[in-house]
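All protein chains but one are shown in place.
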Amino acid sequence: MEKGKHLYYVVLVVLAIVFPIVFNVPFVQHVAIMVFMYGMLAESWNVIGGYSGLFSFGQAAFFGIGAYTSTLLYMQLGLTPWIGMIAGGLVAIAAGIAIGYPCSKLKGHYFAIATIAFAWIINILFTNWSFVGAATGLSPELAPADSWYAFQFRSSKLPYYYIGLFLMLLTVYVVNKVIKSKTGFYLRALGENEEVAASLGVNIAKYRLISISIASFFTAVAGSFYAQYVLYIDPPSVLAHFLSVEIVLIAMFGGSGTIWGPIWGALILVPLSQYARAIWGGMGSGLDIMVYGFVIMVFSIFRPRGVVSFFIRK
Amino acid sequence: MSELLKVEGLTKRFGGLVANDDISFTVNKGEIIGLIGPNGAGKTTLFNCITGFHKPTSGKVFFDGRDITALPPHRVSKIGIARTFQITQVFPKMTALENVMIGAFAMTNSVSEAKDMAAETLSFVGLGKKMDVSGESLPPPEQRRLEIAMALSTNPSLLMLDEAMAGLNAVEIDESLEILRKLNKKGITLIIVEHVMRAVMNICKRIIVLENGRKIFDGEKEKAVNDPAVIKAYLGDVYHAEG
Partner (left out) sequence: MDTTNLVQAMVSGLLLGLPYGLIAMGLSIIWGVMNIVNFAHGEFLMVSMYITLGLYTFWHFSPVMSIPVSAVILFGTGWLVYRYIVSKVMSGPMLAQVVVTFGLSAFLQGLFLFLFTGNYRTVKVSGILSQSTNIHGVYVSYPQVIASLITIVVTLFLSWFMKNTMTGRAIMATEIDRETAKLMGIDTEKVNALSFGIGLACVGIAGAILSSYYYISPYVGLLFGLMSFVIVALGGFGSITGAVIAAIIIGEVESLGGVLVGPAYKYALVFSLYLIVIFIKPRGFFGW
C-alpha cells in the first residue's frame, strides 16, 4: 500500500514537470508558482503547528527576514541570492531561537499571540529602518539579461516554476525525513502532551527550538525565492500579518499534521484566491478574502482535520 | 541494602499552602514502598518535586548519591527515575506502540530499534495485541497499563506510580500487581501512591504515610495499621467524607 502511494506521488511530480510546457500561459504559471511557494510555507508551518503543537501566527516575520536578507546581501555586497537564500534561512533560525527561547513556556493561545506580536514588531522596525528601505522597500538592480547568478529571469516564468517546484518538494522531503526520525517522534510527542513527553526524557525546550528552526529556515528560503520572483519587497508585501494567517489557514485547510495535507491546502486554496483576485479586480474588492474566510470557516466546522481527512479513514 | 533515593527536609509551598512540610526519607534498592495518605496530603506534590515537575521550596533530593534537586523532568528521566501521572496521560493520537517508542528513544536513536523495544515492553504489560490502537481509543484500564509500559521503556531503576490502580476492577488490580512484582524481581525499585489499600497491603513491605504535607509514619506495614497517628488521619478522613 505504501509503495502504491509513492508511485501515485511520482506520477503527480511528473505531471507537475510537464504542466507548464502544456499550459504555457503566464498567469497559469504564476498561479502554479504561488502554489509552490505557499505549499512550502504551509509545509514549514506544519512542522511547528501541525506536529509540535506550536500555533505560530507570525511566520511572515521569517518570510520577510529571508526576503530582506538575500536582497540586501545582493544589493550591498553583490552576493548571489542563492547563497543569500541560505544566509536568510540561517538569520531566520537565529531570530526563531531568539523569540522561541523565551517563549519556551508559552502554550496554545499565549504562544499564538506572542508570535503575532513578534511579527508586528519586526514589521514596524522594518517599516522605519532606512537601511532596509523603510516603508519604500527594496528593489535590487535588474540584471541586463536572465541570470542564474543574480537569480533573475524575466523572459520566462519557467525557471521560477521549476525552482519553486524543487524547493517545495525539497521541503516536503526534509520534513518527511525529520518526521519519520526520532526527532519527529519527539516533535509529535510535544505536540500531543508536553508533560508526558518530559517525563519520558524529551527535552521540551530543545525540541521546541529544533522545530522552530526547521520551520523558520524553510519559511525564510521561501521569502528569498519570493523576493527574486517579484524583485520588489516592502513590509506590506513580505511582513504582512495576513500572510501569517494565510499560511496557517492553508496548512489547516489541507490537513496539518500530515505530510501532504499542507500541499493539498495550497493546491486548492491558492488558485482559489489567485483567481478570485483576478476575477474580482485586484486586492481592493475584498471578495477574495471573503471567499477565503468563508471556506475556512466552513471547513473548520465540518472538516476540522482538513481536506486530507477525506482520504484518511480513522 | 544500598540507598537509591534520599529525600532530605523537602518542603513545597504554594502561596500560603504547605503541600510538603519538611519530608525526609530514604529508599533502598529493590524496595517496594507504599506512599499513602488522605486526599490532599501531598503525595502527588512529593512525586512532582522528586521528578522535577515542581521546584521544591527547600530541601534536597539525592538519587544514587547524586544531588538531583530541581533537575528538569527530562534529566530526571535520563538518570533512571520514571513516573506515571495520577490522571492518566498518554499521547492521544499516537498508537500504543508509538506511545511507548517515545520512552524507548531514551535508549536508542534508531527508529526500528525503538519499535522493537516498545513492542517487547507492550507485550510485557499485556498490550501486545493493542499496538496499533491510538492512545485515546484504549479503554481507561488499558491506558493505565500503557502508561506503565511508557515509563518502563525508559529503562528506569526507580519507578514511581501515582494511583496506577484507580478505577481498576479486582481482576485488573491483580494483573497489575503481578506486573509490578515481576518488575521488582528484575531489580526495579518501586514507589506506589495508592488509595486501593488492598493493593498496598499486598505488595509493599514498607509504608510511608503523609498527612497535611507531613510525614506521620514510616515503617513496616504491619505497624502502620496499629499506629495511632495513622488511624487518626484515616478515621478523620472518613469522618470528613461522611460528614
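The chains carry the letters A and B, assigned in the order they are written, with residues numbered from 1 in each.
Here is the rule we go by: a residue touches a chain if its C-beta (ideal position, glycine included) is under 8 Å from a C-beta of that chain, and two chains touch if they have at least 3 such contacts.
Being a predicted model, the structure only gives us computed values, none of them experimental.
Student: Among A:V47, A:A222 or A:V245, which residue is in touch with the absent chain?
Tutor: Final answer for the missing-chain contact: A:V245.
Student: Have a look at A:L142, A:V230 or A:M290 and name the one touching the chain we're not showing.
Tutor: A:M290
Student: By the contact definition given up top, give the residues of subunit A that touch the hidden chain.
Tutor: Residues touching the hidden chain, for subunit A, are 49, 55, 99, 102-103, 105-106, 108-110, 112-114, 116-118, 120-121, 124-125, 127-128, 241-242, 245, 248-249, 252, 256, 284-297, 299-301, 304-305.
Here is the rule we go by: only the chains that are shown with their structure count from here on.
Student: Can you name the residues of subunit A that touch subunit B in the complex?
Tutor: 180-182, 185-186, 188-189, 192-193, 195-204, 257, 314
Student: Spell out the part of subunit B that touches subunit A in their complex, as residue ranges.
Tutor: Its residues touching subunit A are 51, 53, 72-74, 77-78, 82-83, 85, 89-94, 98, 101-103, 105-106, 109-111, 114, 134, 150-151, 153-154.
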